[in-house]
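Every protein chain of the complex appears in place save one, which is left out.
All chains are identified by letter, namely A, B and C, in their written order; residue positions are counted from 1 within each chain.
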Amino acid sequence: MKRIAVLTSGGDAPGMNAAIRAVVRNGIYHGLHVFGVYRGYTGLIQGDFKELSVGSVGDVIQRGGTILYSARCDEFRTEEGRQQAVEQLRKHQIDGLITIGGDGTFQGAKKLTELGFPTIGVPGTIDNDINGTDYTIGFDTAINTVIDAIDRIRDTATSHERTYIVEVMGRDAGDIALLAGLAGGAESILIPEVNSSLEEIVARLKHGADRGKKHSIIIVAEGVGSAVDIGRQVQKATGFETRITVLGHVQRGGTPTAFDRVLASRMGAKAVDLLLSGKKDMMVAIRNNEVLGIDFDEASGQKHHLDLSNHHLASILSI
Amino acid sequence: MKRIAVLTSGGDAPGMNAAIRAVVRNGIYHGLHVFGVYRGYTGLIQGDFKELSVGSVGDVIQRGGTILYSARCDEFRTEEGRQQAVEQLRKHQIDGLITIGGDGTFQGAKKLTELGFPTIGVPGTIDNDINGTDYTIGFDTAINTVIDAIDRIRDTATSHERTYIVEVMGRDAGDIALLAGLAGGAESILIPEVNSSLEEIVARLKHGADRGKKHSIIIVAEGVGSAVDIGRQVQKATGFETRITVLGHVQRGGTPTAFDRVLASRMGAKAVDLLLSGKKDMMVAIRNNEVLGIDFDEASGQKHHLDLSNHHLASILSI
Amino acid sequence: MKRIAVLTSGGDAPGMNAAIRAVVRNGIYHGLHVFGVYRGYTGLIQGDFKELSVGSVGDVIQRGGTILYSARCDEFRTEEGRQQAVEQLRKHQIDGLITIGGDGTFQGAKKLTELGFPTIGVPGTIDNDINGTDYTIGFDTAINTVIDAIDRIRDTATSHERTYIVEVMGRDAGDIALLAGLAGGAESILIPEVNSSLEEIVARLKHGADRGKKHSIIIVAEGVGSAVDIGRQVQKATGFETRITVLGHVQRGGTPTAFDRVLASRMGAKAVDLLLSGKKDMMVAIRNNEVLGIDFDEASGQKHHLDLSNHHLASILSI
Partner (left out) sequence: MKRIAVLTSGGDAPGMNAAIRAVVRNGIYHGLHVFGVYRGYTGLIQGDFKELSVGSVGDVIQRGGTILYSARCDEFRTEEGRQQAVEQLRKHQIDGLITIGGDGTFQGAKKLTELGFPTIGVPGTIDNDINGTDYTIGFDTAINTVIDAIDRIRDTATSHERTYIVEVMGRDAGDIALLAGLAGGAESILIPEVNSSLEEIVARLKHGADRGKKHSIIIVAEGVGSAVDIGRQVQKATGFETRITVLGHVQRGGTPTAFDRVLASRMGAKAVDLLLSGKKDMMVAIRNNEVLGIDFDEASGQKHHLDLSNHHLASILSI
């Protein structure tokens, strides 16, 4: 193994740059030449490669986004597109590829492995919805962004009952909503994994109002419904004023937290180590604080598990 | 003048607590007894008064919200309600009242003055929409909150054209949108004071895309329209993906900035000085860095002026 | 078990309030009366107890410091003092005590258990220097505070070689320096657990300068030496300008991160669960993402373990 490449794909996640830096520097430390592929699989097909020096990843550890850019790539979903990608990799004499992204990214990476090209994935997505790893890069930053918003709303001190609905990311996975809701002290947390009836929500709001709460915060994962719709229903059912916040892509950016930088540094370095030891068809994961490689099949084949005991805990603590 | 009272009313604004602290401590420094009135005009009518000590406003200068709470009060809009308020003030032997809030607050304060009760207003509102003062307390914090959100969105680095629409507060005044848009480098700033056609917006977006911009940000004051509606129109007209952020009450909270704390400290102290020198029927204002008192009529009678040269500047700088 | 009490002791740590909130609300949820003891063991001896309601811990989850205050208490180190403490607990009919703090706190707690009083400890200290738990409450916030400082220094862009020395907390444990140094991309990380010669440090600095680095950052745990002294030595040995930052108690404060709030919520709730199930003489710990109780002897008897593989990783990634 002499030359490796790295790309980012899918939605941005804070910490991707720290992971790229770790790939580049750990690679160079081990005598490799490391190439950046720009714009994800699009750049892979088009041959948009550039060798990265130690200095090229200086002062990026603290930056949100990805210096390699990310892109969607419909072409890569065709066999022809993937063949072209492998040809580009061969043409540039690349011996192994590291892909940083989410589930879609790894499905692509797996296809490359099937075509005989050694590939290792690194889980970078704010959604934390990858099976087999306790955390994904960017998740910790995203929930800190959400609780910063909740804290600001919490400052508001009216003397009449008001309900705030905060919509956060998570189409299929409630991780952001659940952890940010627990950390933010939200009164209700609506996630795809748990059915919550309007009656329950209303009962909690009224209970809070009865004991003198000046405001209640409902956090809702986008997969459950829109804040606007839920706000209307709640207002109709309770008579309380509702106010809406939709954070949107604010959650994808920002300086990565220490947790995400350390995670990204360890995972990026591990990806290089795995390639060097001849591994392929694997995703880097963190389990019980240990960074290790697991088979792609384990990562992308199964449903990601969310620990619902935190949902119960949140409901006890926000009474 | 031996006993004065202070209340907050209307929407919360970061820095209100710093203003309360300044009223209390400057009052006590000058030998006065200072009373807090809780829940705005509601507490005034109901006699919810409490004497505030030097220590009672310790460790509040950095807190968002208001330790005196705020409230709407329909009763105060009736003459009977206001008569009751004056009776409560007399009953508690209060010689002067300081009200911290926005235009609605001052209209109420003016009515008290008309009933013979000396009142001084302090402009505390994130909207900056009070005539006669260069800045209101909370505005600087709010625009910093907005640019933090814009910065995070800006981190996102896709390689296909994407447009972000960020909806901010401002029903009638575009101050938050304009200054945050200028500071955030937004491509388009939609405010009530300036008519912007969809054609112009689209032209700017396409111009940006042509020169290789990876994203464009449109900031829109809520008075102009909803981010959802504008996003739909833009997407239809350009074919670019649009993504929505609605900040809502996130903008009302947060630790006040240094600017807002200094402004609030100076204004709160000045309000006491004005009462002590026999003034009434006045609002504290800052003009050209000088804190002074102006007549309520000047503050609440006229339309607040927004410097549109910044709108032109923003359009030049975000080309 | 009908009545329990909770206190905080030792240095403040962000998240202590989230832990207190969890103790109070989980306790009340299980039908207990929960009392706060003010000013740590001092208040325990003096009988400074107050029953805490659900509402009394509202809006504290996001606050740094501790609403119960903390204190040193020499009297508690005497057997007489501890006897008085137990008498106060009995007098107030308390059936179990939860102490939040560091190693000194738990040594005290253990003595209470020896006197027959059921006690459970919760690890709250920014230093992360408690054996048997992967994390302590406050550590994650502290390292984020440190990297925020490092990021700001990193912005500085001079064209002549300059070395920044940042002194952080950690008399015996290098956890803060190591994790913040790894996350901040520091060129050298000086911790009590690893001997670093001046020669090595200088060699790294010169190596960085040779490859064109515009600045180097050395992070030093206070247990290794003062930033001022190390700065002088480095300047003398390299000729590079050095600049000093000493963060001090800035590291003890701030809004807790999501990680610390979730950890504190889980640990506080677990402490109540342990008492309810008849446990005593235990500390709550987190291991492999699971919150559980371990014997005090395991927590306070042995040396805390620091994973030095991160030190090696940091040296590779900051080349």
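One rule holds in what follows: a residue touches a chain if its C-beta (ideal position, glycine included) is under 8 Å from a C-beta of that chain, and two chains touch if they have at least 3 such contacts.
Computed from a predicted model, the values in this text were never measured in an experiment.
Note that the undisplayed chain, when the full complex is considered, contacts B, C.
The chain not shown here is touched by just one of B:T66, B:Q88 or B:T255, and that residue is B:T255.
Interface note for the absent chain: among B:L112, B:I126 or B:A180, the touching residue is B:A180. Even with one chain removed from view, chain C keeps its contact list with that chain: residues 12, 14, 38-40, 42, 63-67, 69-72, 145, 149, 151-160, 164, 214, 228, 243-254.
Chain B meets the missing chain through residues 21-22, 25-26, 28-29, 54-55, 58-59, 61-62, 134, 140, 143-144, 146-147, 151, 154, 179-180, 182-185, 211-213, 255, 257-259, 261-262, 265-266, 269, 287-289, 310, 313, 316-319.
Keep in mind that, in the parts below, only the chains that are shown with their structure count from here on.
Common neighbours of chain A and chain B (chains touching each): not present.
If each chain is reduced to the centroid of its CA atoms, chain A and chain B end up 35 Å from each other.
Between the CA-based centres of chain A and chain C the separation comes to 28 Å, rounded to the whole angstrom. Listed for chain C are no residues, as none touches two or more other chains.
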